[in-house]
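What you see is the complex with one protein chain gone and the rest in place.
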Amino acid sequence: MYTTIIAPRVSDTDAVGHINNTVPPAWFEAGRADLFAEFRPDRSLENWPLIVKKYTITFDHETVYGRDVTVECRVASIGRTSLVLHETIVQDGRVSVTGEVVYVHVGEDRRPTPIPADIRERLTSQLEEDHV
Amino acid sequence: MYTTIIAPRVSDTDAVGHINNTVPPAWFEAGRADLFAEFRPDRSLENWPLIVKKYTITFDHETVYGRDVTVECRVASIGRTSLVLHETIVQDGRVSVTGEVVYVHVGEDRRPTPIPADIRERLTSQLEEDHV
Amino acid sequence: MYTTIIAPRVSDTDAVGHINNTVPPAWFEAGRADLFAEFRPDRSLENWPLIVKKYTITFDHETVYGRDVTVECRVASIGRTSLVLHETIVQDGRVSVTGEVVYVHVGEDRRPTPIPADIRERLTSQLEEDHV
Partner (left out) sequence: MYTTIIAPRVSDTDAVGHINNTVPPAWFEAGRADLFAEFRPDRSLENWPLIVKKYTITFDHETVYGRDVTVECRVASIGRTSLVLHETIVQDGRVSVTGEVVYVHVGEDRRPTPIPADIRERLTSQLEEDHV
């Protein structure tokens, strides 16, 4: 599991008074930085190999300004060329938002290409840890 | 159907070269402005009656800077206290992103409350037009 | 002068109730799209030739959700390798925000390089129109 602490910003709130519903996708993407580094140890974005295919965001409770959130990112399943992540935003000890995202691994031609064996192995072992 | 033209911004792109995956939720929310006005003809945000419960974003093609997109928002179904919208982002004549969002209608106490009859009627007639 | 109509989004507001102070830079950048096209008629962003050196944003009045704004962008002065723009956000017939931005024109090596003569000429004639 990858864990990232984020401080909600005033600019993340909206006039309704809470964190705007368009913000969690950016927090979740931020929470994938160390996962991205498995594919790109130098953290460069050139010829980026991961394309978002789909994501779902579910709101269980309001998220508010003033208290840090924890973004948790778990590898849920690994296909030949794809990757599913389960993500949660936790504030005040409870889950306020959950997410699921499907990535496709692509080559320089932007077409699906198998996830390299060494990365697959590291992600699989992590997947198992999360499910112990 | 509500139709909104949006010009992608440089700030909507990312270093991978296309519109970043976190941007469509903001475009879709922008595409609901006239739907929101059914609930709030004066377009004020005080005691805002619509809360996002869940949304799904699916990416079919890259969206790029330099050419306008059309955001289409259709009422897909209307429950007693909830509302489902189907949304698409169209660029260069083809759908690049689709979305589905579920809203819950709430009262001042932030608890689900029935969608008022007159609004339900207007949305229902629109739903039917879209399905002719 | 370049004129762009923008509909403020719910996601542009903050919990204080108005458009958040971090939003105008994105609106101003959006208002430069046609100016950018003078440098890049195909609107591609590869080897992008304009780098922001500095900008100032001044708030005269609150900008609010619910009513379109007009972003006006004027060429204020043209140097050998730089460009100054004066920008305003107008809502309800009055200026709510003003901006000034300084761009440096760069080559593929990211170093300052003279603005091409033909672009300089078009921008200069426009500058004169704005000052008639």
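By written order: A, B and C. Residues from 1 in each chain.
Methods note: contacts are C-beta pairs under 8 Å (C-beta built on N, C-alpha and C of every residue); 3 or more make two chains touch, one makes a residue touch a chain.
A quick note: this is a predicted structure, and the numbers were derived from the prediction, not measured.
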item	value
Sole contact to the chain not displayed, among C:54, C:67, C:80 or C:122	C:54
Among C:4, C:21, C:70 or C:113, the residue in touch with the chain that has been omitted	C:21
Hidden partner interface residues of subunit A, rising order	4, 7, 9-11, 13, 17, 25-26, 29-30, 33, 36, 42-45, 65-67
Touching residues (missing chain, whole complex) on subunit C	14-16, 21-22, 25-26, 29, 45-46, 48, 51-59
Subunit B residues that touch the omitted chain in the full complex	10-11, 13-18, 20-23, 65
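Basically, only the chains that are shown with their structure count from here on.
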item	value
Separation of mean Cα positions, subunit C and subunit A [Å, integer]	33
Whole-Å gap between the CA centroids of subunit B and subunit C	28
In subunit C, residues with contacts to at least two other chains	10-11, 13, 17, 65
